[in-house]
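The structure appears below as structure tokens.
A single protein chain has been removed from this complex, and every other one stays in its place.
Our next item is chain A:
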Amino acid sequence: MPASASSNNRPPDLIARLNSGDAATKLKALREVKNQIIGNKTKKLSYIKLGAVPTVVEILATAGDSDSSILIQSAAAIGSFACGVDAGVKAVLDCGAFPHLFRILSNPDDKVVDAGARSLRMIFQSKLAPKYDILEEKKMEFLLSLLNSENENVTGLGASIITHSCETSAEQKVLCDAGVLQRLVTLLEGSLNQRDVSLESLAAIVKNNSEVILKFANLDSGRALSAINELVKDRYPRTRLLACMFFTVIGDKAPCYLQSIEMRSKLILILVELLEEPDRVGDEAPFALASLIADKEDFQKLAFEVDALSKLCKFLCKGPIQAKRLEGILLALSELCSKLENCRSQFLSMQVLNVVTDSLNHDLAEVRIAACICIKSVTRSVKNLSAGHFINEMTVIPLVQLLHDPSTSVQVAALGAISNIVVDFKIRKSIFIQCGGVKHLVQLSKSMDPILRLNAVWALRNLMFLLDKTGKEGILLELTISTLASLICDPEPSIQEQALALVRNLVDGCVDSIEHVFSEDGIIMNSVGRQVWNASKTEVCVQGMYVLSNVAAGSELHKEAVMHHLLPPEAGGCTQSVIIKFLQGNDSQLRTASIWCVVNLTYPGSPGASDRFARLRSAGVISQIKTMVHDPCLDAKFRVRTAIDQCMTFGNSSA
């Protein structure tokens, strides 16, 4: 019998023994389960599937306070289920393990307390863990008691709770007022583990809060800040990473503490070096680098100068990279290439674009998204767009395929990259059209999701930019006049704006293209007119006025149609024209667009120009323009001059 018992450690048998009435058998089974699942994700998932978690939690819940071994083993097993596996965290939380784990923190046996604290820390490392209500007085008291404990695992738990749950400025303030900053700084001098968890929770307390940052910077006459500065050079990689992340958070809100070029370069270089580290540190380092340089051109310039970009590219070329790290590197590269042309040039010269396009087919959605964002960033280079460097099958085909990705976020990211790529000045847009791109964009422009709709229309707008006649007709055939008209009147103003910009590009170029807005009883033109009169968002009106202006650069019939929309006869002269409102308005772009429209309506040489001039004058448009000769916007001022010069040719320039 003993032989069969020891070999019978398959999950179903062990679970059966967990339910045994015999305490020794139960304990042995618990220990065996715990040992099997530590560091083994597959085993964890298999036990979770078999329903082991509720059994283990039940053992913890029913064990007596003096039953140390059972308490320790069950708590440890629960922690292990929750470690690094979301399904495990969910299972543990679903069967109510939380209060039982908190209960054993007051057990007289230190080892039980250790096990409970460690297990809770595992849970608090997951986003799925419930938010701990720091603002509730009793809970705050309890949190402080954890932080003030002599037990290292318990203080660690306190710090982890803060890292997980401190989000609002009110929570940050309460913690700060309770002296938590000071306590965490003291813990920085403790063990390696205490130092790391303290660094993380300090970052959570100061994040986006200049008041708390100031308090921290003045703590111990600046010694706390200097202490973290020292940790940036610590011999332990994780400590270096966390110290760099802390300074990123400080620098975001209070750049004065991150002024020195030397310090900035040091942070960038350390984070790049950390890429070489195994496991979590190496995985998180590129994300930390991405946050450090995000939206900060001076940091990006510095990163370029210290060769961060080429190091990242070389790393990318080394061979297969673990998914998380690959995602991070792609994001760091996208930040680096987001603003500076020399970064984009170097990126392209390093021949890594093919590695990035390969990542478009990665199994993980996060990596596919990061690859799209990276391509979006690099394709902001007009210099390379103009050379037609991006619009090739190697890039376009996988991006188009991502338009029907099961993840909406991937679709949105792919649309972002496509929007840039299709700007292409080299008349090679046919490559995109030939691989079925238009059809997918049109489908997504009808999506119920407004973000997808917006990005799809945006891509169509850029594709329509300088497109040839056949290309324009192809898009319209797929999109249809009625869909385009409804997009102009979409509930989302940002979509209206892009749809109008699309129409603006449609009616640019060959005069014949203007006819499209008059087909099907002129529903597009009517929608444009309606938006110009009714839209509340300035950007929508600007694009609407440019549509009218481009149409007014067409034939007599086109010009008259624009007149009809600007000075509708049904208004009977009683209503002030919308164009006067725009000319008198505060937005210089809208004033400029409106003046262009008048310039085109009164363009010399067209037969009806003089008559249109007379009607515009009667409506008060010309006299309004004459008041604008000193417009503060240079663009508007000079176009006013053009309009007035043109009007002079009609012989009677008086208003």
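Throughout what follows, a residue touches a chain if its C-beta (ideal position, glycine included) is under 8 Å from a C-beta of that chain, and two chains touch if they have at least 3 such contacts; residues count from 1.
As a convention for this text, contacts and distances are computed from a predicted model.
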Undisplayed chain, where the name is taken from the UniProt record, one of "Meckel syndrome type 1 protein", "Vacuolar import/degradation protein Vid24", "Gamma-tubulin complex component 3-like" or "Gustatory receptor": "Vacuolar import/degradation protein Vid24"
Omitted-chain contact residue, chosen from A:V511, A:A614, A:V629 or A:M648: A:V511
Sole contact to the chain not displayed, among A:L27, A:C337, A:L399 or A:A501: A:A501
Residue of A:G328, A:G416 or A:G471 touching the missing chain in the full complex: A:G416
Residue touching the undisplayed chain, where the options are A:A23, A:A170, A:L364 or A:A387: A:A387
Full-complex contact with the absent chain, from A:W458, A:F582 or A:F613: A:W458
Sole contact to the chain not displayed, among A:S291, A:N600 or A:Q624: A:N600
Chain A, residues in touch with the chain not shown (by the definition above): 341, 376, 379-380, 382-383, 385-387, 416, 419-420, 423, 425-426, 455, 458, 461-462, 464-466, 501, 504-505, 507-509, 511, 539, 542-543, 546, 549-550, 552-555, 559, 589, 596, 599-601, 603, 605-606, 634-635, 638, 641-642
